[in-house]
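Got a structure here, written out as C-alpha cells. Questions coming.
Left out: one protein chain. Kept in place: all the others.
Letters A and B mark the chains in the order given here, with residues in each chain numbered from 1 onward.
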Amino acid sequence: MTNDTISKKKFMEELRRYEKGSVTRRHFLHVTGLGAATAVMGAAVPGLRPRPAFAQDIGDRAILATWPNYHDQANFDAFTDKTGAAVQVNVFGSNEEMLAKLQAGGSGWDVYVPTNYTITTYVEEDLIEPLDLSKLPNYDPAAFDARFSDAGIVDGVVYAVPKNWGTTGMAINTSHNGGKAFDSWKQFFDRTMDDYSGRTMVHDYQLTTIGAALNYHGYSFNSVDEAELADAEKLLIDVKPHLFAITSDYQPAMRSGDAWLTICWTGDGKQLNTDIPEIAFALGKEGGELWSDYYAIPKGAPHKEAAYALINFMLDPDVNAREVLAHGYPVADSRTNALLPEEILNDPILYPAAEKLDALEFGAAATLTDPNRAELLARFKSA
Amino acid sequence: MRLYSLVVYVFLYAPIAIIALFSFNAGRHASDFQGFSVQWYGRALNNPFVMDALETSLIVAFITATLASILGTLAAVGLQGLRGPARAIFDALIYIAVMIPGIVIGIATLIALVTVFDVMNPWIENLWGDAEGAPRLSMGRGSLIAAHTMFTMALVIIIVRARLGTLEKSLGEASADLYATPLGTFRQVTLPLIAPAVLAGFLLSFTFSFDDFIIAFFVAGSETTLPIYIFSSIRRGVTPEINAIGTMVMLASLLLLIVAQLILRRGDRK
Partner (left out) sequence: MTQRARNWLLIAPSGALLLVMLVLPLSFVFVFSFGERGPSGGYVPAFTLEQYANLPARWTAFKNTLILAPLGTLAALLIAYPLAYQLAVRTSPKWKTLLLVLVIVPFWTSILIRSYAWIYILGGQGIPALLGSIGIENVRLIYTPFAVTIGIIYGYLPLMVFPIYVALDRLDMRLLEASSDLGARPATTFLRVTLPLSVPGVATGCMLVFILLMGEFLIPALLGGGKVFFVGNALVDLFLQSRNWAYGSAVAFTLIVIMLITVTIYMRLIARLQTGREDVAVM
C-alpha cells in the first residue's frame, strides 16, 4: 500500500500543507495514499472490495459507537486502507442511551466511547471487555495526564484508554449583559428568573442539569443526598416556567438568538464562540463537570481484532492530532499535544486556567444509577 | 374549496421549502444563511455513511411495504369469512398491534429477540456441527423488517378491510353464481375494487418504515437507517448536509411519482 512508503513526518507535513490550502485535496490524497480510500462505495460494500493481502487479517469491518462531530473521516479511510476493515460509525446522544442499548443486548458494536463516570457501571454489569494491552502498542500510560486516564482503570485492570476530555459550563450571549459573561451558577439561575426569563436552556439529561442546580446551592455536583436533591428540585421547578427549553441540542437556538443562555460543553462553546464572538463560554465558580471520554470494547464484540486495531490506530499521536484538528476537543496525550499548533494549546475555552479547573468535579458513577436523580428529572420535565 | 386545499398544501410544503432553501446554505449551520452553495450535496453524496444508511432504509422500507401489503391484504380477505373466537382474538391482536407505542414495541422486541437468539444460537451451532462457521441469529435488517412489517401489516388490514366492508356482498355472490372460481372472483372482482386501499396501505407502510426512528433505534442492531443517522447527527445542530439529504430524498420521490403518473396515463390511453 502506498501509505506505507510515506513517513509519518512527511504525512503531517502534507496534512499541514493541505490544511493551509497550499496543496489541493487531490494532491494530498495522492501523496499520502489516501486516494484509494475515496472509493467510498467500495468500502461500504465489503464484498465488492478487492481484498489485498494485509499484514494481519482482522476482518472486513469495525463498528464504532461514539458521539457526534467527534472524528475525522480521513482517519477512518486511512484505517480502512491500511487494514482492509471499514469503520461503521453509530452516533449517540447520551451515556444513558449507550448503557441502555448495551444492557438490552444485541448492540453489535466493536468499539464504543464511554465517559469516565460510566466505566465502573459497565464493569459491574459485565458489559465491558478488559483490554489486552499487548494489542495496543500505541497506548503509553506515561504519556497521559493521569487525571484524564485513570477512570479507564478499575481495580488495576485497564478497561478503557483515553480519547478526549472537556468541561461543562455555560454559554451566554453577552450582548444582553453589556458584553460581560456570567461567572456562576447562582447568576445563571437567578438571572433566568429575572431578565433572562424565557431565554435559558438546560440539558435534557440528569447529570449536568441537576448538577448545576446543586452547584447553585453550593452542594457537590454529584450529590445523591436526599435533602440536597430536594433543594435542587425546588430550584429547577421554580425555574421551569422561565426556561426556553429543556434540550441537549442547544446550538440552533443560541445561533438564532431565540435563547441567550445555556448549559454547554467545551466543544459546543468553542464552535459557538468561533462563529459568534459575543457568545462566551464560562465555567461556574461554584463548580461543574470535568469529563473525559475513553475508547473501550463491549463484551461480545463481534470483530474483536478489528476493535483492537482501530483503537490502536486512533491512539497513534499523528492520527490523534488530526482528530483534534478536526473536532477541537483537547487530548490528555503529551505525544499528541507536541504535534498540535500553539493557538489550540493556548485556547482558554479548550484549556481553562488551572484554578478554574480545580473547582470542577468528575461525574460520579452513583449519579448514573441513582434512581432518585432519574425520578427528579422526570418530575422536573413533567411539572 | 380549492383555495382551502391550496392552503393545506402550502402548510404541508412550507417546511419542505425551508429545508430545500437551507440546503443551499454556504455556512455550516442550517438556520444561519450565509450565501448560496451546493457543496453540501457533494458532501452528502460522498459520505459513505449517508449512502449506507439510505440504502438500508430503502431496502427495509421496500421489503416492509411489500410484505405488509401482501400479508395484510390476504389476512383482510381471509378475515371476512372468519367468525367466532378466532376472529375475536385476531381482531384484538390487530388493535393492539397498531395501538402499541413504538418505544414499547421497540424495547419489547429487542428484549424478546435477544433472549430467544441466545437460546437458539448454541442450538444452531450444535446442529451445524461447526461452531465457527455456523450462522448466528442476531439483530439487524431481518429483525427490523419483521418489526416494521408487524405494525404496518396491521395498518394494511385495517385500511383494506374498511374498503372490503363497503363492497356489496352480492358482487361476490353474483360472481360465484356465474361459476367463477374463488380465486377468479378475487382476481377479477375483489382485487380491482380494493386496489386503491392496497396502494394506500403500501404507501403508508413504506412511509412509516422509511421514517421510523424509535423502533429501528432498538431493533436494528448495528445497522444504521437514515432516521437513525439523522437523529444522531442533528443532536448538536443541523448542518445543511442533513437538509441536502432531505431535499434529495424529496426530489427523488417526486420524480418517481411523476414517472409513475406518466406510465399510468399511457396505460389509460391504450
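The rule we apply is simple: a residue touches a chain if its C-beta (ideal position, glycine included) is under 8 Å from a C-beta of that chain, and two chains touch if they have at least 3 such contacts.
Given the structure is predicted, the values throughout are model-derived calculations rather than measurements.
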- Task: Based on the whole complex, identify which of A:Gln73, A:Thr174, A:Ser220 or A:Thr369 touches the chain you can't see.
- Result: A:Thr369
- Task: Tell me which residue among B:Gly35, B:Gly81 or B:Pro192 touches the hidden chain in the full complex.
- Result: B:Gly81
- Item | Hidden-chain contact residue, picked from the options B:Ala44, B:Met139, B:Ala197 or B:Ala220 | B:Ala197
- Item | Positions on chain A where the hidden chain makes contact | 94, 96-97, 99-100, 103, 121, 124-125, 198, 204-206, 240, 243-247, 252-253, 256-258, 368-369, 371, 374-375, 377-379, 381-383
- Query: In the full complex, which residues of chain B touch the absent chain?
  - Reply: 1-2, 4-5, 8-9, 11-16, 18-19, 22, 30-31, 71-72, 74-75, 77-82, 90-91, 93-105, 107-109, 111-113, 115-116, 146-147, 149-150, 153-155, 157-159, 161-166, 169, 182, 196-197, 200, 203-204, 207, 210-211, 213-214, 226-227, 230-231, 234, 238, 242-243, 245-247, 249-250, 253-254, 257, 261, 264
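Rule of thumb we're sticking to: only the chains that are shown with their structure count from here on.
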- Distance between chain centroids, defined by C-alpha means - chain A, chain B (Å): 34
- As the complex stands, chain B meets chain A at residues 28-32, 46-49, 51-52, 55, 107, 110-111, 113-114, 117-118, 138-140, 218, 221-222, 224, 228-229, 232-238
- Note on the structure: The residues of chain A that touch chain B in their complex are 38, 40-41, 43-44, 63, 68-69, 73, 86, 88-93, 101, 104-109, 248-249, 251-252, 255-256, 268, 275, 302
